[in-house]
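The next block holds one structure in the form of C-alpha cells; read it before the comments.
One chain of protein is taken out of this complex; the other chains stay put.
Letters A, B and C name the chains as they come in the text, with residue numbers starting at 1 for each one.
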Amino acid sequence: MALPTQELEGLLQLLREHGATEFEYEDEGYRLRIGFAGAPVTVAAASPAPAPAAAAATASPEPEEAANVVWIASPFVGTFYRAPSPDAAPFVEVGVNVRKGQVLCIVEAMKLMNEIESEHAGTLLEVLVENGQAVEYGQRLFKLAKS
Amino acid sequence: MALPTQELEGLLQLLREHGATEFEYEDEGYRLRIGFAGAPVTVAAASPAPAPAAAAATASPEPEEAANVVWIASPFVGTFYRAPSPDAAPFVEVGVNVRKGQVLCIVEAMKLMNEIESEHAGTLLEVLVENGQAVEYGQRLFKLAKS
Amino acid sequence: MFQKILIANRGEIAMRVLRACRELGVRTVAVHSEADAGALHVRFADEAVCIGPAPSAKSYLNVAAIISAAEITGVDAIHPGYGFLSENADFAAVVARCGLTFIGPPAEAMRTWGDKLRGREAARRHGLPLLPGSERLESAEHAIAEAERIGFPVILKARGGGGGRGMRIVREASEVARAFDSATAEAGSAFSNPELYLERFVERPKHIEFQALADRHGQVWTLGERECSLQRRHQKLVEEAPSPSLSEERRSQMGEVIRRALRATGYESLGTLEFLMDERGELYFLEMNTRVQVEHPVTEMTTGVDLVVEQIRVASGARLELPDTRPWKFRGHSIECRILAEDPVSFAPWPGRITEYHPPGGAGVRVDSGVYGGWTVPKDYDSLLAKVVVHAPGREQALGRMRRALDELIIGGIRTNVPFQRRLLDDPEVCEGTMTTRTVERVVRELREGA
Partner (left out) sequence: MFQKILIANRGEIAMRVLRACRELGVRTVAVHSEADAGALHVRFADEAVCIGPAPSAKSYLNVAAIISAAEITGVDAIHPGYGFLSENADFAAVVARCGLTFIGPPAEAMRTWGDKLRGREAARRHGLPLLPGSERLESAEHAIAEAERIGFPVILKARGGGGGRGMRIVREASEVARAFDSATAEAGSAFSNPELYLERFVERPKHIEFQALADRHGQVWTLGERECSLQRRHQKLVEEAPSPSLSEERRSQMGEVIRRALRATGYESLGTLEFLMDERGELYFLEMNTRVQVEHPVTEMTTGVDLVVEQIRVASGARLELPDTRPWKFRGHSIECRILAEDPVSFAPWPGRITEYHPPGGAGVRVDSGVYGGWTVPKDYDSLLAKVVVHAPGREQALGRMRRALDELIIGGIRTNVPFQRRLLDDPEVCEGTMTTRTVERVVRELREGA
C-alpha cells in the first residue's frame, strides 16, 4: 500500500481553508474519509440510556494514540495485584523497559494467583489500575510503548 | 488513484459562496461527499412506523412546484361534489380561468351542501379528488396556477 | 356488535379504545387534528380522518366535523373517550339523531347525573350520603345559624359556579359575617348570581370513587372503589384500588346503595361516583362522571374486567354476563401513575420531541401510552403521555413494583413528572396509605424548601 501522503497534504489544506468538517471520496474501490475536529458527526441512535451501570466499562479505544502504544488487558475477572506479596516491591514501575513474557502483575481469581505476562516488549507508560482493585475481563491494566 | 485536488478547489469555493452545508455527488462508482461546519447532520430517530393509516394523509408540500402554484383545500370533512347536482355540469374544468370567489365545488357535511369558493384567481391545473369522494379537513381539492 | 367505531379522542385513551375494538373484532376510525397527523392512534387505526386544525375547539370539540367524519366513513357508533365531548349531552343527542350509537349513557342520564346540582339531588333522593349543608343562605345571620347547626369548619360556596370563586372556609362564628359579604360579592361578579350555600368543610379529605357499569337490561355492577387522593390542583396524579382506608363491609354496603340508585334512575354504561371521605372514614357523594375515567385500569387489574370492552358491549345492547347481585372477586392491589410532559419541579408543561421512549415491562406492569420515540408532543393538548399501571398481591409489593417500573421508564428529549412521581412513592403518608388531597401540596412545599 502507498498512502497518498503528498496529495493528501494539499487536500487537507484545501479542505481546512474552506472550513470543511467532513470529506468522503470514493472511486473504483478506493475510499477516503476525513473528519475534522469540532465536527461531531456522532449519530446517537435513539437508545435507552438508563441508570448507568456502576461498574467500570471496558476502556474505549482512544483514537489519538500513537501507533506504537499498546495495552495489556486482564484475561479474566479477578483482583489485581502489582506485587507478588503485600510486602514485596511491584513487579514493574512506570518508565521501565519490559521484555515480552515478563510478569507485570497478578490477577487473583478463584483463590488462584495468576501471573500476567507482557505480550510485548516495550516501555511501561502507565499502570491503569490500583493495587487490590477488582478487574473485569478485558479491562486495560497497563499502557506500553512497544519497542 | 488521483485525488481531485484541483477540481475540488473551484467546487469548494462555489459551495461556500452559496452557503452549502453538505454536498454529495455520485457517478458510476465515483462518489464524493463534503460537509461544512454548522451543517446540521440530522439523524432520524428510531421511531415506530407502524401499520400505515389507511386514510389519505394530508398532502405533503411538494417543494419543487413553481412559486405561483397554489392549492385549494377542503375547509371541512365531508363529501366532495364537482357539480351542483348529479345531472349538472361541473362547476369548473381543468384549463379554465377561475375568479377569486368563484365556486369550485361542493363539500357536503352534515346534510348541508357547502359551496367552496376559490381563494385565488388563476388557471385550474388539476382536480385532485374524484366526484363523490370523502375528503378530510385540509385535503387538497384543486391545484391552481395563480395569475 | 358494532361493525365500525369512530374514536372521537386522541392520546392514550384513543389507543385504549382502539385496542378494545381490535379485540372485539370491530374496525376503527381515528379522527385527528392537523397537529396529531403522526399520532399513535392515527397510525394504528384502520382509517383516519383529519377533522381540523390544532386547536381543540376546531377539531376534537368540533361536533360537525366529527359527525361528518362518521358519515363519510360509515361507522355505526362513536366512542367519546374522556374529556372533549365525552360528557356533552348535546353531542350525545346529535349522535343519536344521526342514527349512530353514542358509547355512553343516554343523553338524558348524562343530563341528570352529569350535572353537579341535579346529580346531587338524584343522589339525595336515592339514599347516597351527602355532606351536611344548607339551602340558599338568606343572610349572614342565617349563615351563622346554619354553620352552628352543621358544626365548624364550614365552607361557603356559590350556587352559580365553581373553580374556587365565591368560596370561603370559615372556622368560627365570628368570621362568618365578613366571609358571607365578600363571597356574595365575588359570586355576584363571577357568576352573575350572588347566592351562597354552605357545607361542612373537611380539612384533610380523601378522594374515593366507585366504578359502576350498567346495561340496558337493568343490571348494574359495582366494581369496587379507587382512591385518588394524590392530586395537584384537582388533577389526579396517582390512583389505586382498593383504597387502603375502606373496609370490605363498607365497600359492599356502598356498592349496594349505588346499584340501587343507578337501577332506580335507569342508568346505563360506565359511571364513576366520586366521594369525599372525612377523617372518620365517612363518605359523602360529590358528583358522578358519566364516561370512562383516566384511572379505570386499576379497577381492571383488580377485577379482571375489561371496562372499555364491556362499555362497548353494553352500548351495543348486550347483557352483562354476571348477575349484579354477585359480589365481585377482587384480586391484589393496583396503582397507576400518570406520566405527564411537564417540568418535575415547576410543573410547567413541556411539549416537544420525544427522542427516546422505552416503557417498563415485566410482571404486573401495564403501560397505556399515546406516544413513541421520534414523536413530537403537541403543545395544544393536555400533558398526559402515558399511564404506568402495576398490579401485585398487596399494596406494599405494588408500591415496590411501581418504583422499579418508574426507574425503568425512559422518555428522552422532554421533561416529565417521573422524578416527582418517584418522590411521591417514597413519601411516608403514601407508603402508609394515609394520604389525603392535601398530601401533594405538602410534598411540593417540602421539595421547594429543600426538605
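Rule of thumb we're sticking to: contacts are C-beta pairs under 8 Å (C-beta built on N, C-alpha and C of every residue); 3 or more make two chains touch, one makes a residue touch a chain.
This one's a predicted model, so the numbers in the text were calculated from it and none came from an experiment.
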Check: If the hidden chain were put back, which of C:S369, C:S383, C:T416 or C:T437 would touch it?
Finding: C:S369
Next item on the list: Looking beyond the chains shown, say which of C:H126, C:H358 or C:R423 touches the absent one.
Entry: C:H358
Next item on the list: Extract the touching residues of chain A with respect to the undisplayed chain.
Entry: 45-55, 57-58, 76-79, 109-110, 134-139
Notebook entry, point to check: What is the set of chain C residues that contact the non-displayed chain in the whole complex?
Noted result: 15-16, 19-20, 22-25, 44, 297, 300, 304-306, 308, 331-332, 356-359, 361-369, 372-373, 392-393, 397, 400-401, 403-404, 407-408
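By definition in this document, only the chains that are shown with their structure count from here on.
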Next item on the list: Tell me which chain's centre, taken as the mean of its C-alpha atoms, is farthest from chain A.
Entry: C
Notebook entry, point to check: In angstrom, rounded to a whole number, how far apart do the mean CA points of chain A and chain B lie?
Noted result: 52
Checklist line | Computed distance of Cα centres, chain C from chain A, in Å | finding: 58
Next item on the list: Could you list the positions in chain C whose residues touch two or more of the other chains?
Entry: 355-356, 373-374
Next item on the list: For chain B, write out the residues touching at least two other chains, lowest number first.
Entry: 45-47
